[in-house]
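Inspection log for the structure reproduced underneath, given as structure tokens.
The complex appears here without one of its protein chains, the remainder shown in place.
The chains carry the letters A and B, assigned in the order they are written, with residues numbered from 1 in each.
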Amino acid sequence: MTADSHALTTAEHTPIAGLAHDARGGISNPILGMLLFLTSEVMFFAGLFAAYFNTRAANKPWPPTEFEHILNPFSLILVATVILVASSFTCQMAIWAIRRNDRRGFIRNIGVTFVLGVIFLLMQVYDYSLLFDEGMTLGSGQFGTTYYTLTGFHGAHVFGGVIMLGVVLYRGMSGQFSARHHDAVEAASLYWHFVDIVWILLFSILYFL
Amino acid sequence: MATHALNPAASTYARGGLYEWLATTDHKKIGIMYVVNSMLFFLVGGVLALVVRTELATPGIQFLADERVYNEMFTMHATLMIFVFIIPMLAGLGNYAVPLQIGAPDMAFPRINALSFWMLPLAGILLISSFFTGGAAAAGWTSYPPLSGEGPLNSPGSGQDLWIVSLILIGTSSILGAINFLVTIFKMRAPGMTLFRMPIMVWTILVTSVLVLMATPVITSALVMLFIDRNLGGHFFDPFAGGSAVLYQNIFWFYSHPAVYVMVLPAMGVISEVLPVFSRKPLFGYRAFVFATAGIGALGFSVWAHHMFTTGAVFLPFFALLTFMIAIPTGVKMFNWVFTLFRGQLTFSTPLIFALGFLTMFLIGGINGAFSAAVPVDFALHDTYWVVAHLHYVLFGGSVFGVFAGIYYWFPKMTGRMLDEGLGKIQFVLMFVGFNLTFFPMHMLGLAGMPRRIADYAGDAGWNEWNIAATVGGFMIAASMLPFLWNVFISLRNGKVAGDDPWEGNTLEWATSSPPPPYNFDSLPEIRSERPLFDARHGQTAH
Partner (left out) sequence: MSSTPRKRPASDALVAGAVVAILVALVVAVFLTGAGNSLYPPAAATTQGRDIRGLYDIVFALAIGIFLLVEGLIVWSVIRYRRRPGDIELPAQTHGNNVAEIVWTVVPTAIVLFLFVISWQSLSRVDAISAKPDIRIHAIAGQFQWQFEYLDANGTKVATQLAPAYDTNTGAGGMAVPVGRSVQVTLDSPDVIHAFYVPRFLFKRDVVPGQTNRFEFTVEPSEAGQVFRGQCAELCGIGHRAMLLSVIALTPADYDAWLQGLIEKSNATPEPLPSGTVLNVTAEGVKFDTAALEVPAPPGITHDVDIRDGGGAVLAAKDTIDGGTSTNYSYEPMQAGTYTFFCSIHSNMTGTLTVK
């Protein structure tokens, strides 16, 4: 037995490791890991949403009259929503592309997704600056607190997703993915779809409900 | 089957340099580091407990500068014990045992595994550092707002913020660990290891991981909101600006009740390994045990408000009923354990003795919990020393005894050497007597009306004798650590060489060398039941 260089390699590539693997196939480890991670993310947002609904039920009128006008869904925020939803489609097109080994299409679509994500973030920053100008801050009553916390944490997740997409884009441009080997892309896209779904929920609940 | 029967001293594994430990992604080394790290914080948390017990020994403020320091002591004691000792300790035992027990070469994500571990000492140091930055958190481990909010009388200063950040770090570590466990257990079992052939330890880690995955993010959200309230001007929990103080409690306990099972289920897993091995019988009612474990996990999500019966803000009958129902699967487990012993052939090695300690203490901890499920009785007992007795019977009498059973059980596998049986028994006696001397009188204190978390009490309240008893017991528990530490120290050097399978174990970790090589196995026995090694030793007909 030698313990020379094994400590720093991962188990998957050694012949000994192959012995004990469950060989029944199915979903790959990174994708299962990402799905489980998203489960925990769902619970995190569930906590925030629970706080939001609790707060909202206890504070009438909601939204407070001074901030009522900011909840106009047919504004910049609708454009941002369309952009984010569109990015989910381009992301999925990137997945379909890499699944049929179309690397150019993959890179093109993932690039577009990345750019759309950045645009969404910039729009959110712009939106925040408008709100700040109107004097709405985290401290502006329950409304300010919940609005900024919910949208802020979503924004942070978009930011994380954009970084993931950036890494995937970079790795894709250096030719790392193929139809057989692209778990990282699938995982990043799952995350991106999740972020998108959270936004649709958030947008509907904050602006329409 | 044992092709690695090396003298442990000759094993390069046991002699890995410091760098190899710092950089390792080997689940066994990470598991051992989890155990060692947790044990260090156990000692720190224990010292804080001694400070608390010394202050409470007799009426009057004895030696603490003021009550804020006292509040810091019990807050940090609980925080360290729960978040940097018990949860990581059990995760560490799981980290060591699970891949071995399912015949896997490592965890599914070895580098994430290392990341999960290294967050823990960081978080622990952050927590302790708050003592030197103007005072640690002092609002109790529950940190209810408004007390945990800003304000000179509440929680001024950075201690509470460091507490929040540490807990978020530990939570992230737990979530990553849970994902790792789940993927490992679902995807990396050896051929033949169906779900219902998995060792109970693996089942309990599986259920625990689901609990962590679903509950920990929720407390992260509560902590984040608390942080926003404290530092960014938010009002989530500010009752004077439309927020709700009870909202925090709901979110907090939605995590922290399942967290109780996170703290005790893997310990149940440990003793469910130990009892069959030292009784030479299979676990009685394996399937019932698995379903009971899953049932406890599921019920764990719907009983959180039984910590809030006196708030006047919860629907009492619903939570009382579900809380009572927890007793059913717990009772099933208790009987399964007892009937594993029944008509067995018991060998009183140290792991079994600690497991028997677990059975007795957990029995009391389960029964005295039922008192608080009866809501009107809880009106009398809530926030008194009765609750302190109850939680220590579950988390110390249960989990910590389970942890020591696990350490004595797997130490030979981890190091290749046996721990000394004599010292182990001395440790057990000191710990068992000290534990009961400390915590049994707390039942009486609670009944006599002594609330938790008070730095002082009137000399004529009738609480003096029991407090002295509890303090003496506390020091006995502390003394019980000396034979343990000495035992580890001498056994690492001169302990009896263990061989592959010193206990006649049932599960796969005993099929490889002690300590196991990197990637664990060269070959595996056939897996036809939950006791593959028993089958290999005695043949299938023994069933």
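The criterion applied here is as follows: a contact is a pair of C-beta atoms (placed from the backbone, for glycine too) under 8 Å apart; a residue touches a chain by one contact, two chains touch by 3 or more.
Note that the structure is a prediction, hence the values are computed from the model and not measured.
Shown chains touched by the hidden chain across the complete assembly: B.
Considering the full assembly, B:371 is the residue among B:186, B:227 or B:371 that touches the omitted chain.
Of the listed positions B:23, B:50 or B:288, the one in contact with the omitted chain in the full complex is B:288. Within the full complex, the residue among B:21, B:227 or B:339 touching the omitted chain is B:339. Residues of chain B that touch the chain left out of view are 66-68, 71, 138-140, 144-147, 151-154, 156, 239-240, 243-246, 279-282, 284-288, 310-313, 316-317, 320-321, 324-325, 327-328, 331-332, 334-335, 338-339, 341-348, 356, 359-360, 363-364, 367-368, 370-371, 373-377, 379-380, 382-384, 443-444, 447-449, 451-458, 461, 466, 538-539, 541-543.
FYI, only the chains that are shown with their structure count from here on.
Contact residues of chain B toward chain A in the complex are 4, 6, 11-13, 16, 20, 23-26, 29, 102-106, 108-111, 175, 178-180, 182-183, 186-191, 193, 213-222, 224-225, 228-229, 232-236, 241-244, 247, 250-251, 254, 513, 517-524. Chain contact summary for the complex, chain A toward chain B: residues 1-3, 6-8, 10-11, 14, 16-17, 19-23, 26, 29, 32-33, 36-37, 39-48, 50-51, 54-55, 58-59, 137-139, 141-142, 145-146, 149, 153.
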